[in-house]
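Removed from the display is one protein chain of the complex; every other protein chain stays in position.
Order of writing sets the chain letters: A and B. Residues in each chain are counted from 1.
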Amino acid sequence: MYGKGIAKGLWVTLKHLWGTYAKDIKKFPRRYAPGGIAKRPDYDLYGIFTLQYPEERYTMFPRFRGALMHLRNPETGEPNCTACGACERACPHGVISVEGEGKGKDRKVTAYRYDLGRCIFCRLCVESCNFNAIEMSHEYELARYKKDFILQLDDLLKIGDKYGIHKTGEAWGVTE
Amino acid sequence: MLKTETITINMGPQHPSTHGVFRMVLTLNGETIVDLKPMFGYLHRGLEKTSEGRTYLQAVPFTDRLDYICSMSNNFAYAVAVEKLAGIEVPIRAEYIRVIMAELTRLVNHMLAIGFLFNDLGAWYTPVVYAFRERERILDLFEMASGSRMMCNYIRPGGVSGDLPAEFLPLLRKMIPHLENFVREIRDYLSDNEIFKARAVGVGFLPADMAMAYSITGPVLRASGVKYDVRKAEPYSIYNQFEFDVPTQVAGDVYARYLQRLDEMDESLKILRQAVERIPDGEYATKVPSRLRPPKGEAYARIESPKGELGFYLVSDGSPNPYRWRNRPPSLINLSALREMCLGHKVADVVTILGSIDITLADVDR
Partner (left out) sequence: MQVLDDLWIRIAQWLRGVFDSFLPPWAAQLVMDVLGILLLIVWGIVVVLAFTYMERKVIARVGDRIGPNRAGPLGIFQAFADAIKMLTKEDVTPTNADRALFLAAPIVIIIPAVLLYAVLPFGRGMVGVDLSIAVVFVVAMGGIPILTMLMAGWASNNKYALLGGFRTVAQLISYEVPMVVALLTVVLLAGTMSTVGIVEAQATFPFALVTPVAFVVYMLAGLAELNRTPFDLLEADSEIVAGYFIEYSGMKFAMFFLAEYINLFMVAGMITTLFLAGWQWPILPSWLWFLIKVIVVIFLMMWIRSTIPRFRIDQMLGFAWKALVPLALVNLFVVALVAKLLEPGWARTGVLFVSNLALLAAVGFIMARQSRKREEQARAAGEAAIRRYYGSPIR
């Protein structure tokens, strides 16, 4: 019979259409998730699936790779970075450039330039760091109005203070 | 007597349906295709040459960007090639994790392929949205494990870059019956559709002997009837410990390729079930120095990526940078039969046939 396949397809689509309205009636009158943080959707085939950004946002998983950030020593408040240059050598694109002064145990970082426009967020720099100094944050809203993509040490420390992580690789179950 | 002339049309690099910047110069006689010349290279980024200036570890993010939809498979192929070159052993838990990621990638890719085949055919975005909804759930799993949804950079030479988080396996176990439901729903919705059958049966026929002559691999080859799968022919990793079939179809046209991808999704779900049950505890990677210096020599390793046979050919001269870094692109080699498949069909069929071969331009042009 010629129209049977088309009729089956139309029935599947109608179930989806009805499913979105049924789910909306169940959630009525709340349109956006409370507090603006939405859960990842549940496992069923029907219902509205899209996220109403910017009223709702997802929380990222702990391992999410956003922009780079610097970590501080929790007691002294100084950045952990010793300007060893391992991250500069590990980056595939030449995004980082580091300068430091002092020798041996007293070596401290003076300038740290990170080019947000060229970073590919691969995390190879974090994996090469031995001093608990850098980690990937959860910042993904990185658009800017001006071309000020090069972040200095202070901007990176500010992002790091927002997230309050103290050890590199906390989310990965690795403690070095 | 009437005389007809052929006209030349350019389905140019900017076109909504050519899956990327791909250009085809068609010579038409009325609506029938008389000649087809594919031209690509609009997306060439020089990945092979760039990787030759980097160490083996730094080149892993570049393999992500080769075929950006199945990035875990590309990482996998590269890791297998480097391990063959340098003689590195991989712990058993890492092998299980790699197999799980590879099969999830196969699901992701086939969902996208089926969705966009129907987008080209004209169903206004509904199959795409259904397929993408399920794909989002799998991409959430990727983000949980590796930190990024598409450019995963997770499977490294020596193992994987981090152990699976604690929520991964329970979530995957909950998701597998749901994905089987989804494949069943797609079969209900699309497989019997008479209009789709009228557009797809008998269109783009690729005979089995011609497919072997053009060295086509992947679902396109298996839909033409040749039972060849790298996972069974030359097993890599631990695939010889799983039970799965290699489905084939007989007809070799667009409809057969669509059914082939659905069957392969079912087989992947079978492998996932077995892997999730049997995964052991253990190490997730062997320690590999970041400036790896493999001994002098060459190695070619190939895997069954969702698009075909993906291989890496590495030549080392003892230094931390590879001397030659080359990949065998499945999309490019599958495209070589496009002209043969399209001759004699109408203009509207070219888009359907291109959609059924399932190429990614980043893999064609590298």
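Simple rule for what comes next: a residue touches a chain if its C-beta (ideal position, glycine included) is under 8 Å from a C-beta of that chain, and two chains touch if they have at least 3 such contacts.
Predicted model only: the values in this text are computed from it and were never measured.
Here is the thing to keep in mind: the chain we left out touches A, B in the whole complex. Of B:P13, B:P91 or B:G202, it is B:G202 that touches the chain left out of the display. Only one of B:E31, B:E167 or B:D245 touches the absent chain when the whole complex is considered: B:E31.
Contact with the omitted chain, checked across B:K227, B:R278, B:K296 or B:R324, is made by B:K227.
Residues of subunit A that touch the chain left out of view are 1-3, 6, 9-10, 13-14, 16-17, 19-21, 46-50, 52.
Residue positions on subunit B in contact with the hidden chain: 7, 9, 15-17, 31, 118-126, 129-130, 133, 193-199, 201-202, 205, 207-210, 212, 224-227, 248-253, 255-256, 346-351, in rising order.
Definition applied: only the chains that are shown with their structure count from here on.
Computed from the mean C-alpha positions, the centre of subunit A lies at a distance of 27 Å from the centre of subunit B. Within the complex, the subunit B residues that touch subunit A are 54, 57-62, 126, 130, 133, 136-137, 140, 143-148, 151, 153, 161-163, 165, 174-175, 178, 181-182, 185, 188-197, 290. Taken together, the subunit A residues at the contact with subunit B in this complex read 2-6, 8-9, 12-13, 16, 40, 43-45, 49, 60-65, 90-92, 120-124, 127-128, 136, 171-174.
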